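Removed: one protein chain of the complex. Kept in place: all other protein chains.
A and B are the chain letters, set down in written order, and residue numbers restart from 1 in every chain.
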Amino acid sequence: MEAVSVPLEHGLVLAALLFSLGLIGVMVRRNLLFILMSLEIMLNSTALAFIMVGARWAKPDGQVMFMLILTVAAAEVAVGLGLLLQLHHRFRSLDTNAASHLRG
Amino acid sequence: MLDLVWLVPIFPLAGFLILFTTIGKLPQPIAAAVGAGSVGLAAVVAFSAGYVFLADGMSPLTVTLYTWMNVGDFSPGLSFYVDGLTLIMMFVITGVGFLIHVYSTTNRAVFIDDEHHSRFFAYMNLFVCAMLLLVMGDNLLLLYMGWEGVGLCSYLLIGFWHDDPANGAAARKAFVVTRIGDTAMALGLFLLFLNFRTLEIQPLMAKASGTWVLGSPTLAAFLILGGAVGKSAQLPLQTWLPDAMAGPTPVSALIHAATMVTAGVYLIARTHELFLLAPVAQTAVALVGVITLLMAACTALVQTDIKRILAFSTISQIGYMFLALGVSAWSSGIFHLMTHAFFKALLFLGAGAVIFSLHHEHNILKMGGLRKRLPVAFWSFLIGSAALAAFPFTSGFYSKEPILMQAFEVSPWLWAGGLLGAFITAIYSFRLVFIVFFGEMRTEPIEPTGLSGTPWAMAIPLLILCVLAITGGWWGEPQVAAVFPEVSGEHHAGATAYITSGVPLVGIVLAYLIFLDGRLKVTALTESSLGKVLHDFWFSHWAMDWLYNALFVSPFKWVTAFNKKDILVDSIYDGTAATAAYVHTLLSQTQTGVLRFYAASMALGLVVLVAVVLGLT
Partner (left out) sequence: MELILFYLAAAISLGTTLMAITRTNAAHALIYFIISLLASAVIFFLVGAPFAAVLEVIVYAGAIMVLFVFVIMMLNLGEAGQRQEQAWLSLSAWIVPAILAAILLAEMVLVLSSSETPIPAQSVTPKQVGESLFGPYILAVEIASMLLLAGLVGAYHLGRRYLEETREDEGE
């Protein structure tokens, strides 16, 4: 299938919108599961931006960066979900406010 | 022979090391033998060296042991310079020093146990060594080392009986006051080094005479004068010497009468080229001398403590030496230094004998009638006082007269001041003799008295000093003319000379009428309100101690009391710590432990950061 001439700015604005939504999710949610999901949204939006810019110059670098982001996301989710399980075990809740022992 | 002159300070140093390392182990007679013997050997070498020096035609000599240090073009050596001036000082230090050491070997003089005995002689030997370094050093650095060394020994010996806090305070006072002068002197040496890149005295003086014009060394001369007035107890740093009498009497005789306090005179004489180029400074020397001698003489007139009278008399006599230096009568000043060492050591040692016989009584008003009971002390005192009062044909007469005559050449006012001082000197010295040795006995001396009561070790030094005090001036001024420039003008025997010679006699007669004969009643004068005020004023030495306490000591104590807890410095550090702690509490408020708050903070930071970047581009 032949590629289309999508305007670069529109793709990047889409990435910015998704990033903002993810940011709102991180700030609004108290459930650690939703926070992790919102983080994935933000990571995905940056990946989208990389793909867009890479496609603009028809270079493979954008996709390379996408793959690196993918590995970061995989590792982050693995560790993040492990922590989530620990949180649930300790506090019988996924509320991040419960784990506020770091208060100065 | 003259090359061996370095042995002179080595003997006392060896004595010090032996005594100091064996404190409390050597029995008293051996410690005394080591202490006196080392100085005796030094005296033998010094007198032999003097004989050779005179026989060789008095050419100055430098003996270098080794180079002390080598920094760039600055390489002061441990080297000695020997000329007429040095030799006279060496004679006084080793000769009079030896007599005083011999005197000290008797228990009666120092009256202390074995350990004290070793310690006493160790300090005394160290003093003699340091004093010899001072006068023999061929560079100002070595001189300064000896200068500080004698200061240290002075401190140690004034506070010798350290069980009494008052003695410690006196020692501290002497140390601190002389330190003020020493600081000035050190600055003077720095200044000289800065200008001439050398501290060796002879090249330095040659360069100074060659390159400096009239008036340019004024600052350096004044700084050196500062050191001299500190060490020699002249105005305005004379307040330490009367308190220094807290030390044992032989110490007072050796350090605070014969040698150390004349170091200032030696220093000025040694650097006289500077003072000749700085007439202002030289005039200051003369004025300091005259004012000091008058103030100290008036004070001595009303004191009642026998040692304090002698202390003020010492200050007064050193004032004469300063007057001599100030009027370019260099040889006469050194001459007076020498004769003063004889008769003042004699007076102090005699006073020591009196004080011991009267159970440590210092108050002359409680003495009296001791002429028959303590004949040795009496004759010592009589001869010493005669010399002190410049009674004709005693040594003091020969040395004081040329000073006053030369002062008259420079300024009649200086002459008048010196003459008034001589008049008062005659009164107070014979007041001392008449009150202590004549009249009725007020305190019974301990047995045995009479000639048999005086051990040989005490009597012989006194006898030798008596002879010296009388005959010390018969052979005229010492042979130091080669060191000093010619004195301008000639001494003419006119009316001035007769007045100068006669005034002390009038003083002695007056003292006889007032204090012995009783024919002249001065009660009306002393009982008057003005007389009382004057008496109190003079008794406190013109309220100098009070003045210094009010001006320096009290404000300093107030500052230290105010800053006792280091608030001035600590407030900076405490303030830093408090600020840090306060900022910490502020910042710790942001550590809520709530994850969403952190996320929001990061978002806010991101917003601000992007805004800043946008604003910049």
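The definition used in the following text is that a residue touches a chain if its C-beta (ideal position, glycine included) is under 8 Å from a C-beta of that chain, and two chains touch if they have at least 3 such contacts.
Quick caveat: nothing in here was measured; it's all calculated off a predicted structure.
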{"item": "Visible chains that the absent chain touches, using the contact criterion stated earlier", "value": "A, B"}
{"item": "Missing-chain contacts mapped onto chain B", "value": "600, 603-604, 606-607, 610-611, 614"}
{"item": "Residues in chain A touching the chain absent from view", "value": "1-14, 16-25, 27-31, 33-34, 36-38, 40-41, 44, 47-48, 51-52, 54-56, 58-64, 66-68, 70-79, 81-86, 88-89, 94-95"}
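The rule is simple: only the chains that are shown with their structure count from here on.
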{"item": "Chain centre separation in whole Å, for chain B relative to chain A (CA means)", "value": "90"}
{"item": "Chain A residues within the chain B interface of the complex", "value": "23, 26-30, 35, 96-97, 99-104"}
{"item": "Residue ranges of chain B touching chain A (in the complex, touch as defined)", "value": "587-596, 599-600, 603"}
